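A quick write-up on the structure given underneath.
All protein chains but one are shown at their positions in the complex.
Letters A, B and C mark the chains as written, and numbering starts fresh at 1 in each.
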Amino acid sequence: MSGRDLSLPAGGFDALYGLELLEVTDELVRAQVAVRDEVKQPFGLVHGGVLTSVAEALASLGTAVVVMPAGMAAMGLSNNTSFIRPISEGTIHARAVRRHRGRTSWIWDVEITDDAGRLCALARMTIAVRPRAAG
Amino acid sequence: MSGRDLSLPAGGFDALYGLELLEVTDELVRAQVAVRDEVKQPFGLVHGGVLTSVAEALASLGTAVVVMPAGMAAMGLSNNTSFIRPISEGTIHARAVRRHRGRTSWIWDVEITDDAGRLCALARMTIAVRPRAAG
Amino acid sequence: MSGRDLSLPAGGFDALYGLELLEVTDELVRAQVAVRDEVKQPFGLVHGGVLTSVAEALASLGTAVVVMPAGMAAMGLSNNTSFIRPISEGTIHARAVRRHRGRTSWIWDVEITDDAGRLCALARMTIAVRPRAAG
Partner (left out) sequence: MSGRDLSLPAGGFDALYGLELLEVTDELVRAQVAVRDEVKQPFGLVHGGVLTSVAEALASLGTAVVVMPAGMAAMGLSNNTSFIRPISEGTIHARAVRRHRGRTSWIWDVEITDDAGRLCALARMTIAVRPRAAG
């Protein structure tokens, strides 16, 4: 555990789909989402958008940990997610590892696994680091 | 309009974040999402995951229109989204255009714009077409 | 035609694999490559790397047209290419269209077609625009 406050702001999108943060540092972020009907697509599988959303959230939060105290903003620049195996029950496990920390962008790799530890999705996130005012 | 039933199944993820379908054909899918607090990230902007989710939904639905009646399933294989301009209010407008219709995969380009018509995100979706039983 | 000098510097990579520029503006770049053994992989098809290289070249050149005279450099930030249909003979036709012109990055869509006009690859290029000194 990172010692940080891992509660999410109430009322936002991450709370809506049920993101639960487990660890947030500028090198590693871990989280999970409980599978339930409201994260599924019409055919009973977890909606791919939930997996891309988790990747987005983890990479952004892990970058914000460092850049926000420095007066900068962290914003997603690209989200490239490959879907490998569908998830239909249990818990979605996500683990984001930083691969690059640049002056203007950070890159994270996010792995999504199921309860059996099988790889279900891989995401590569590029997060832009910008002056707060510039949006 | 396509003449199809454009209502989404209640209780799933697309309904959760508020996807409203406007047109669904196997070549063009249009939809919108009303911006409200529950689709935002902590800094007041629309969460990138909402945009990737919309792209996922539109490309999957547009493919399912054809492949489901043929006994096949449509599943996201990859979602590559580039974020161009943040959205903080109004309506998210999404338009998916099919670029390739293959035997085992379809490719869609999805444009996300804001109320002023400005380009906010571009997604390239690859949707796998598989026998229903093979999952 | 753009009226620009469309000759490539001798001795570089684009000349090595045989890029021929047909049109270079900051909104549209067109080029072609003659298929021959030295652009193929071991199984007789055009090497995917040739297609990604063409996409990279066109997007970079189209951006450089504007940013270089302004004292900035254009450098590839990401290259996302989807391969749709193999090419084994004739000419590789490439057409890059600008989708976004931002202060720090431009986005281009590149279409690769064969002699029959069939879509063979789609690339989305993000080109970073940086001060020359910063590399």
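To be clear about the criterion, a contact is a pair of C-beta atoms (placed from the backbone, for glycine too) under 8 Å apart; a residue touches a chain by one contact, two chains touch by 3 or more.
It should be emphasised that the depicted structure is a prediction, and the values quoted were computed from it without experimental measurement.
From the options C:Val24, C:Val39, C:Ala96 or C:Val129, the residue with contact to the chain not on display is C:Val39. Within the full complex, the residue among B:Gln32, B:Thr113 or B:Thr126 touching the omitted chain is B:Thr126. Contact between chain B and the absent chain runs through residues 77-78, 80, 104-105, 126. The omitted chain makes contact with chain A at the following residues, 80, 82, 84, 99-100, 102, 107, 109, 119, 122, 124, 126. Chain C residues in contact with the hidden partner, per the touch definition given at the top, are 8-9, 11-17, 37-43, 45, 47-50, 52-57, 60, 73, 75-83, 86, 135.
The rule is simple: only the chains that are shown with their structure count from here on.
As for how the two copies chain A and chain B face one another, over half of their interface residue numbers coincide. Note on chain A versus chain C: their Cα superposition corresponds to a rotation of 180 degrees, in steps of 5.
Chain geometry summary: the mean Cα position of chain A and that of chain C are 32 Å apart. Centre-to-centre separation between chain A and chain B, using Cα means, comes to 19 Å.
Multi-chain contact residues, meaning those touching two or more other chains, occur in chain A at positions 77-78, 80.
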